[in-house]
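One chain of protein is taken out of this complex; the other chains stay put.
Letters A, B and C name the chains as they come in the text, with residue numbers starting at 1 for each one.
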């Protein structure tokens, strides 16, 4: 069980007004280790009080203290914070995030811009905490006093979580994955209702290529200061469905070492994730929750499992083509985005990586 | 182009009050070759006028002539018709359909009860019209003067249609398939709104095992009076989504003879289906309609293509695990059920199989 | 602030397997004053463990202790409980509820069967706690040692709550009300998805006549052992919309004493409900929550306000025909059904009405 840090860290949120930015506000407002000291967003919002700049889309209210905070520009000089959580789009993140890292800040990023760089962790505390070992290389190579640590695309995360114990035990050779992704994954305003009411859109721009490389990196290993992706092949089909929150993924998996549904299910039931991640404030009691009912997981009913941080898995069964088929589901905004970044920061805090030498 | 039969055939509908039964009424009410002479349903409905027994769920109205017809029992003695279209559940179909076949009627069935019997065609006129050649064996073996001809499960049909030309040309070795199925596939009242609003149910009872054998049979060949299924392996994931009509299927396909997206796309564009099926009254102008937009097919926008009888296909692209990935979609009630049976009957009429020797 | 009773009361749930029955289980499982000692339902369920008999439809799990309890018949002899919460349909409630009252049990009913009887309270603790004063008359007249206390239809409740302070202050003369009601109001399986996906059904069987008399009774007064309904006229339009939980009602109200939006808003903001109801375990901090945003309340975002027990009101504005227009919304299963009954029982406990003389 990690011990709490000696003091609260001062944290900022970049892209604070959007759907993921709002989730950061929600998760950080009462956080035991972090204190929101800065909210930043695009030029359009800068200067306004947060409550006015953000169109709050939850079923709760903006935390009172945050509501009145002014929105700042995404500029390291303006943002008073030791670490920043970034919900920026790749278009903005490409320049803004390194500027913060250069200025000595730890950046916890949701953008794809640096995710696949070998010296940038694509971190999941339960799965690959050792990937943080590339940070010295990152700093040296890039001449940063800060750092960038990323988390994966919201659809890659449930796949990586459910495959982590299976890869460790049986070796994943290849898998097929079809997603059914919630509209909140596209942010706000995001998907027009005219496009998705009573409909399925079998396409999400740039999504499949991400899925087809990110899981490999998350399940890879560190060697000589670089993350080497696991070498399995991935076939992804990404679909948008009229669901508010929760990405559902159907997987058919082939292993190096043949394994049937019974062994796989036993492995999933038993797995608790990396020791280091247990007890972190945002870590769910169990990273994987197995449901035995034939028709679970379901996004509307299971997305909030483990306060949105658990991956729910079910329907583990034999696959006529590969070895097993199963269904996994996770809350795309919590486990798949803001919560993932917060958990990453907690792991770094527990490791002492947020305190300068 | 098939010539119209010399006379109209007298047709009945079994299970006429349900969702598929209503689709039969809609498709047959003004049919050039068939005339509805009998409507039959469960005991509960028998005796009532059709308009009272059926809770009509379309956006049109019950054809006037049909509205007043009395609902009969599903008994060959009561049903005055040469051929019957059956929308019965497997539970009822198991006994009722053979009773009609024994009584000399041609039964066009949507039930799974006899679908997989080697002497029963699982017919798709564009794909396997030659499967009708098993009918003499069926009659002889079963001592029927009528016959049973079936069509496949509503999710198997789009897969079989899109794979038909590819199997012929490249040989399908195995494929993955994830479905996103409309609620009308579960009939009426079917899926409770409390289960599916804003949700995905990653399970449809008994659906995956059907898909994993039916496509093989549809793409099989006839030998010694029996249909021999094509030997490829199939991995199916069946999901229910909040869509009214139209089943979407994501496929990843491996061929015997390697083929890339370009060749596959060319094949799909060119294919017109079996010569024999063209010009049948219910046959769409093209059985496969290729859409080039990156985000099609979509059920709400494409389900009525070809008056609901076309399979719409798109997103043909290279697959990192197998050879190609693609998305297909078809109207589950029209192409996937009632329309399929009607087209089957038309093929039989054109072949002269509806006229007794 | 009411003091806790000296002991826990033994409570049963009638109709425990349906949507409202499940809500009772959820609300009572950890209740400080009540302990579930019996679950009863229809013949079909009786004898099975609850977890098997009930198709649990929430996003939580059946409380462990309850899951294993056997489902009993709705018979006072079988049900060991001092008070029973009834989620029975009117068809069953008509006979079952008086049988329990006759057998000395307090029945907290959601059914319409006895709601409008002048000696039966249609109770809302914040609005009309004094209606409990008719109980002696009820017992005497009916020769019951127990009693029946009812709560209103789920659509009447938000109207009654928002009108309570306005009626007290300005006198309601008449009002229009159009509802947009969630599908959970129809129970489970309830509304077929084929009927409501992307649709509105401008009709709910028997709903408008209930609304047009129940609000009057709730805002009425007790005289000579009978509840005399308030004499205003009500015009109700009931609609079903594709929303999971939360009934939204639009009201246009005419008062005896003219009042504008400002005064009405001030009244709504200030009102805290009857003193007696405050601090009851299930009572929300505020029975009415006023939202100032122009587009609130919204069911998906506001239904869980006050843990589902608050009525949320907004858009108070001048009405060109009557005096003011406004929108109110409440969770139909919690505030509008199970939670209402539980709160009623708590009021009775606080008054000492659950302890026999």
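Heads up, the rule we're going with is that contacts are C-beta pairs under 8 Å (C-beta built on N, C-alpha and C of every residue); 3 or more make two chains touch, one makes a residue touch a chain.
Fair warning: this is a prediction, and the values are worked out from it, not measured in the lab.
Taking the complete complex into account, A:183 is the one of A:120, A:159 or A:183 that touches the chain left out. Between the chain not shown and the residues C:68, C:168 or C:200, the one that touches is C:200. Listed residues A:116, A:197 or A:261: the one in touch with the omitted chain is A:197. Of the candidate positions B:198, B:273, B:287 or B:306, contact with the hidden chain is made by B:198. Contacts to the hidden chain, counted on chain B, fall at residues 58-59, 197-198, 244, 300-304.
Where chain C meets the missing chain, the touching residues are 174-176, 178, 180, 197-203, 205, 212, 233-235, 237, 239, 241-244, 248, 250, 252, 294-301, 314-315, 319-322, 325, 327, 329.
Touch with the hidden chain on the side of chain A covers residues 19, 57, 183-184, 188-198, 242-244.
Basically, only the chains that are shown with their structure count from here on.
Separation between the centroids of chain B and chain C, computed from CA atoms only, is 48 Å.
Between chain A and chain C, the centres computed from C-alpha atoms are 41 Å apart. A straight line joining the Cα centres of chain A and chain B is 42 Å long. Residue positions 197-198, 242-244 of chain B are each in touch with at least two other chains.
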